[in-house]
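Sharing a structure, written as structure tokens. Questions coming.
All protein chains but one are shown in place.
Let's look at chain A:
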Amino acid sequence: MRKIILLAIFTITICTMIYSCQSESEIELASYVSNGKDIYIKYCQNCHGEKGEGLGQLAPPLTDSVFLKENKSQLACFIKNGVNKPMVINGKTYQEKMPSFPQLENIDIAQVIVYVTNSFGNKQGIYQHQLVESDLRNCK
């Protein structure tokens, strides 16, 4: 009987630990998303739209999950330095240049990337702000 009680307590403790860990990472994701949304509204929304729909052939939509996934490590570069080369998104080529946002800090960039890659039908989880620094060093 005692063994069973101990085992039960042990299991509950482990479960609680795992559960609280999970919710902590969920909280982190939620905080990235909510901060990222504010940055998105301020810097990105005028061209890319409230729902990430883009603007005609002038600004691409942010709904191409495959593109976002394949270029994940370049997203920080696109935001910080701008883009001046054609991009193929959802099978369409976009040639207008994207302005740079040098005023954004690494944490801002990470938050806005998390917002974009977890909105508009994308669901790619967290992108830690520590990654921004190394990604920016490897811009193509």
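Here is the rule we go by: a residue touches a chain if its C-beta (ideal position, glycine included) is under 8 Å from a C-beta of that chain, and two chains touch if they have at least 3 such contacts; residues count from 1.
Basically, contacts and distances are computed from a predicted model.
Engineer: Quick one: find the hidden chain's UniProt protein name among "Sugar ABC transporter permease", "Glutamyl-tRNA(Gln) amidotransferase subunit A", "SCO family protein" or "Acyl dehydratase".
Structural biologist: Going by UniProt, the chain not displayed is called "SCO family protein".
Engineer: Among A:47, A:107 or A:126, exactly one should touch the missing chain; which is it?
Structural biologist: Among A:47, A:107 or A:126, only A:47 touches the chain that is not shown.
Engineer: Pick out which of A:8, A:27, A:55 or A:88 touches the chain that's been left out of the picture.
Structural biologist: A:55
Engineer: Touching the missing chain, which residues of chain A?
Structural biologist: 45-47, 49, 55-59, 96, 99
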